[in-house]
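One protein chain omitted, others in place.
For subunit A:
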């Protein structure tokens, strides 16, 4: 890490990436900033509006502010719930992946499959699966006497979205953990066997510490993705019933593309982006520090 040579000509290698990413990120971002400080009366007449959009957005008593605050809280709860479910489940699955033979490849391919399904199709699968008339899950739950209706009842809608996300993404955590587990040298396990360590203490003292680094990546990726979730809930519940599963991205798209309320949408975009960035910066700092500690 430390002994990398200084060479400013390395910049030349980075320029192509810089140009493409700047084109795709900076120009659109400037458009957003532009909208966020202006207002319009239609006919493309824009005038300076200062920070009024932001004031409205960050004031929970106003209409848009209340809407934003509740979407934010909903999204945070959602992210935390799915992390609490997916992390332990993913680690458990990783520990159970066969050690050798053709079963290893087969398990890995099957576990990864949901990750490669287009998100709309993931939504469609669960939309169908959860229906009371033609879906197995909905029909089965109602048959055993549980009132379940994912388009009418907020609890059912939440449960469906959460289960869908667990179904969709646990595989990624399992694969990451599996990669971490495979990197543990056999000698560690042999030593543990000689010491007569129990299965639990092997997990607690050998496997979990070694998994730390991949788990930070897993949490970072999962948090990011769940904080921007849009497609799957939009197909399954459309953010409803009411506003029950209307997460940040769903709300933003409704405001931006549905109501074409540019000022509010732009201000919301910026605040949303900054929140994501701040949280991710914390994770990223932890991650690079772990990288360096390992490098020493």
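Going forward, a contact is a pair of C-beta atoms (placed from the backbone, for glycine too) under 8 Å apart; a residue touches a chain by one contact, two chains touch by 3 or more; residues count from 1.
Here is the rule we use: contacts and distances are computed from a predicted model.
K.L.:
According to UniProt, what is the chain that's been left out of this complex called? Choose from "Carbohydrate ABC transporter permease", "Parvulin-like PPIase", "Aspartyl/glutamyl-tRNA(Asn/Gln) amidotransferase subunit B" or "Na+/H+ antiporter subunit E".
P.N.:
Spelling it out: the chain absent from the display is recorded in UniProt as "Carbohydrate ABC transporter permease".
K.L.:
From the listed residues A:141, A:161 or A:256, report the one that touches the chain absent from this view.
P.N.:
Within the whole complex, the residue contacting the unshown chain is A:256.
K.L.:
Using the touch definition up top, pick the residue from A:51, A:80, A:179 or A:208 that touches the left-out chain.
P.N.:
Among A:51, A:80, A:179 or A:208, only A:179 touches the chain that is not shown.
K.L.:
Thinking of the whole complex, not just what is shown, which of A:197, A:217, A:244 or A:286 touches the missing chain?
P.N.:
Selected residue, touching the omitted chain: A:217.
K.L.:
Return the single residue from A:115, A:191 or A:208 that touches the missing chain.
P.N.:
A:115
K.L.:
In the complete complex, which positions of subunit A touch the hidden chain?
P.N.:
Where subunit A meets the chain not shown: residues 4-11, 13-14, 16-18, 20-21, 23-25, 27-29, 31-32, 92-93, 95-98, 105, 107-121, 124-126, 128-129, 133-137, 139, 167, 171-172, 175-176, 178-180, 182-183, 213-214, 217, 224, 227-228, 230-231, 248-250, 252-253, 256-257, 262, 265, 269, 272-273, 276-277, 280-281, 284, 291.
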